[in-house]
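Heads up, one of the protein chains got dropped from this complex, but the rest are sitting where they should.
Per-chain residue numbering starts at 1, and chain names A and B are given in the order in which the chains are listed.
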Amino acid sequence: MRVGVITFPGSLDDHDALAAATRGGAEGVGLWHGDTDLSGVDAVVLPGGFSYGDYLRTGAIAQHAPIMAAVRAFAADGGPVLGICNGFQILCEAGLLPGALLRNSGLRFVSRPVFVTVERRDTPFTRGFDHPGPWSVPLKSGEGCYHADPATLDRLEAEDRVVFRYLPGDNPNGSARNIAGVSNEAGNVVGLMPHPEHAVDDDLAGGDDFLAMFAGLASDVPEHESLSR
Amino acid sequence: MPRVAIDVLLKREILDPQGRALERALPGLGHGEASDVRVGKHIELDLDVSGDELATTVESMAHDFLTNPVIETYVWRIIQPDERADANS
Partner (left out) sequence: MTQTPVTTFPADETLTDERARELGHELGLRRDEYDQVVEALGRVPTVSELGMYSVMWSEHCSYKSSKVHLRRLEATSPRILAGPGENAGVVDVGDGLAVAFKVESHNHPSFVEPYQGAATGVGGILRDIFTMGARPIAVMDSLRFGDPTVDGLGPRSRAFQRAIVDGVVRGVGGYGNCVGVPNIGGETVFDDRYATNPLVNVLAIGVMPVERLQLATAEQVGDVAILLGSSTGRDGIGGASVLASQEFDEGLEDKRPNVQVGDPFREKSLIECCLELYDRDLLAGIQDMGAAGIACSTAELASAASMGMDVDLDAVHLREPSMASWEILCSESQERMLALAHPDGVDEVLAVAARWDVPASVIGEVVAGDRLRLHRRGELVADLPARSLADEGPTYDRPRERPAWQDGYGIVVAEDLPIPGLADDGDLAGFVAKFLASPSLAAADWVHGQYDSWVRGGTVLGPGQGDAGVVRLPGSARGIACALDGNGRWCELDPAEGTRRVVAEAFRNVACVGATPIASTNCLNFGNPERPEIMWQLATSIEALGEATRTLGIPVTGGNVSLYNESRVGGSDDPRDTHIWPTPVIGVLGVIDDAAMAVGQAFVQEGDVVFLLGDETRPGLAGSALQAYLDLPLGGRLAPVDLDLEARLAVVLGEAARAGLLHSAHDISDGGLVAALADSAVLGDIGVQIVPTERKDPAQLLFSESPSRVLVTTPSDSVRELARLCADAEVPLADVGTVGGTTIDVQGLLTLSLEDVRDAHLRGVPTAVDPSLVTTATGEVVT
């Protein structure tokens, strides 16, 4: 299993995402925003950070990077794509995931561990979890308030596409319906605001609750398995 | 070369916490008369096109890149040098 992690200008957690993929048992492969192909990887991670300084809007500039054409094609072909934090924002801007991320309702950057439940365990990124949780994972973002219009939200719920949810009463940023992460229709593209790559090592402050995400990803997968149910 | 100003606001139905915070702060500063505060972005640029092409260019730029239609809306206009937001700086 080769997991590609894209470095955009201003990506910060690319290094951590590569380390997490490796720790999960996959081979981490660095990908560059200016490249036009994905070096034959089996999964793609768009890591956290402040691509292009978050200038204009979070993710707005990065979604036009040369490599994104290859990401779109890979995603359309059923390839597993994970967007973490800024990566989630990029996927929303790129139209690969529904909705948008707004400024936190508290107007401050929020950096703390949160608990999330894994609402759907049949995506390439959640099949490693043996129960829904709650699982602890660091969150660190200023624009993490998930927004979509009510019809879209209803559809997401109906189609079981809410993948991660904050605990009721512990919604850190005002996200609609406590949504922390969603998937596309086919389930192969997943985005979430918290940082699973910071929760893969029990010796570190973030703990290791999300090692299951990377271990599950690295486990034997049929190539570009179809996830639609 | 025409100069274009584009003003971007969050759509009306989307909560603007920044605007809400200002709205709550203003009365304390003696401006109880203010309401419906929204905070957005103001973008200015010179465009080397004219005529019909100008509108098409601005619309496409604004729709595809400068704003996110999921959450934002915008208006634009051509401005004169003395209408630049930084004209008096």
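Note that in this section contacts are C-beta pairs under 8 Å (C-beta built on N, C-alpha and C of every residue); 3 or more make two chains touch, one makes a residue touch a chain.
Since the model is a prediction, treat every value here as computed from it, not as a measurement.
Novice: Using the touch definition up top, pick the residue from A:G59, A:G78, A:P138 or A:G181 that touches the left-out chain.
Specialist: In the complete complex, the chain left out is touched by residue A:P138.
Novice: Which subunit A residues touch the hidden chain?
Specialist: Interface with the chain not displayed, on the subunit A side: 9-10, 12-13, 15-16, 19-20, 48-50, 52-55, 104-112, 138, 140, 142, 169-173, 195, 197-198, 201, 203-206.
Just so it is clear, only the chains that are shown with their structure count from here on.
Novice: Report, in whole Å, the distance between the mean C-alpha point of subunit A and the mean C-alpha point of subunit B.
Specialist: Here the centre of subunit B sits 31 Å away from the centre of subunit A.
Novice: What residues of subunit A sit close enough to touch subunit B in their complex?
Specialist: These residues of subunit A touch subunit B: 56-57, 60, 64, 92-93, 99-100, 102-107, 147-149, 174.
Novice: Where on subunit B is subunit A touching in the complex?
Specialist: 10, 13-15, 17-18, 21, 65-66, 68, 70-71
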